[in-house]
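Following: one structure in structure tokens, then a few remarks.
For this depiction, one protein chain was excluded, whereas all remaining protein chains were kept in their positions.
After this line comes chain A, so read on.
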Amino acid sequence: MRLTDLPLRQPAYVDWIDWAALTPSEGQRLREFGLCEGASVEALHHGGFLGKGPIACKVGRMTIAMRRAHATAITVRTGPEMAETEKAA
């Protein structure tokens, strides 16, 4: 599931990120925000009229905002089995 489709306030984990869909500086910034495969992520708010605005989500303990174009490049997974792997890691 893409991050854009993730229901609000449902904890999930980053499955993989399509780095090629992002510019190098966007990719770097997302990495600096702590977004990487396995990071916990939760969509908090969708902004803008008619769903055109950015998305605010929680990554670790940080809240970040990104455009939908970025969120489309991020595939997430929900479910307890992923949480277990994260704990083990």
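Assume a residue touches a chain if its C-beta (ideal position, glycine included) is under 8 Å from a C-beta of that chain, and two chains touch if they have at least 3 such contacts; residues count from 1.
Operating definition for what follows: contacts and distances are computed from a predicted model.
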(request) Name the absent chain as its UniProt record does, using one of the following: "Ferrous iron transport protein B", "ATP-dependent Clp protease adapter protein ClpS", "Extracellular solute-binding protein" or "Bifunctional diguanylate cyclase/phosphodiesterase". (result) "Ferrous iron transport protein B"
(message) Could you pull out which residues of chain A are in touch with the chain that's been left out?
(response) 23, 25-26, 28-34, 36, 44-49, 52-54, 56, 58, 60-67, 69-70
